[in-house]
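Removed from the display is one protein chain of the complex; every other protein chain stays in position.
Moving on, here comes subunit A:
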Amino acid sequence: MSSVLYDAQGPRAKRRNVLYTAAFLVVLAAVVWWVYKSLDDKGQLEWALWKPYLSGTEAYSTYIWPGLQNTLKAAALAMIIALPLGAVLGISRLSDHAWVRVPATAVVEFFRAIPVLVLMIFGMELYSQYTDVSSDDRPLYAVVTGLVLYNASVLAEIVRAGILALPKGQNEAALAIGLRKGQVMRLILLPQAVTTMLPAIVSQLVVIVKDTAIGGAILTFPELLSSASTMSSYYGANTIASFTVVAVIFVAINFSLTSFASWLEGRLRRRKKSTGAVIGVQDAAAIAGTAATGAER
């Protein structure tokens, strides 16, 4: 293998690497042993605490699946509402009219600068004071509101970047054959930009799925993470086991989304048909100002 940083290794480098490997293995083993020891000392490795997850499906059907459903529901709702909103905002930012462009820019920059949690708390209070949404539904509404406000502005930037990445000739040629500005956007620019934005949009989904957990911890939204606390009180304080299971599920979902986004990005970059540059996973992270995800490059 070749790398920026090192050559193919000769006999001395190989010997040194074996030494490093051994040293690192010792450190790693020491850490693993320390973790194992402290878990064992506190009785966290007893079979009874792990049994609900490793044998039988009751824990999954009673706690994890309903929680997971809520997580996915909130994420899906947020995505479905935020996408068109983001598209409108993104296109408005490119408008020729200052009275459209400036407010859209202000909205996008404002909501990108504010933590999702703050937006969620705002939503929670908004629904309880000014609407008659029942108190059971309020957390879901608040979580989705927070996620939509934040992610719509991020998606707006992705849409804008996607359209700006198209070659100028596309716009000029469309205008030259007599299309109106709306038609140029709708018929020529957007359809091309959508494909190039796909990897960025998929990677933004990971951020949404992760952020639903904030609602679970602070707004009593019954999603996957909050089912961990319910479970651990039911199964006899198996905090470590419950959190491990929940974390594994989150990793499984998000890792497959991340990998899919990277795969999509690689595929689009290789394909010569598309005109614009691909808005990839890294670009999405940069735009979101959320170190979202990172693609293998």
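Just so we're on the same page, a contact is a pair of C-beta atoms (placed from the backbone, for glycine too) under 8 Å apart; a residue touches a chain by one contact, two chains touch by 3 or more; residues count from 1.
In this section, contacts and distances are computed from a predicted model.
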Among "TldD protein", "Glutamate ABC transporter permease", "NADH-quinone oxidoreductase subunit L" or "histidine kinase", the UniProt name of the subunit that does not appear here: "Glutamate ABC transporter permease"
Option touching the unshown chain, where A:59, A:142, A:225 or A:268 are the choices: A:225
Subunit A, residues in touch with the chain not shown (by the definition above): 3-7, 9, 13, 17, 20-21, 24-25, 28, 38-39, 42, 44, 109-110, 113-118, 121-122, 125-126, 129, 206, 209-214, 216-218, 225, 228-229, 232, 237, 239-240, 243, 246-247, 250-251, 253-255, 258, 282, 285-286, 288-291, 293-294, 297
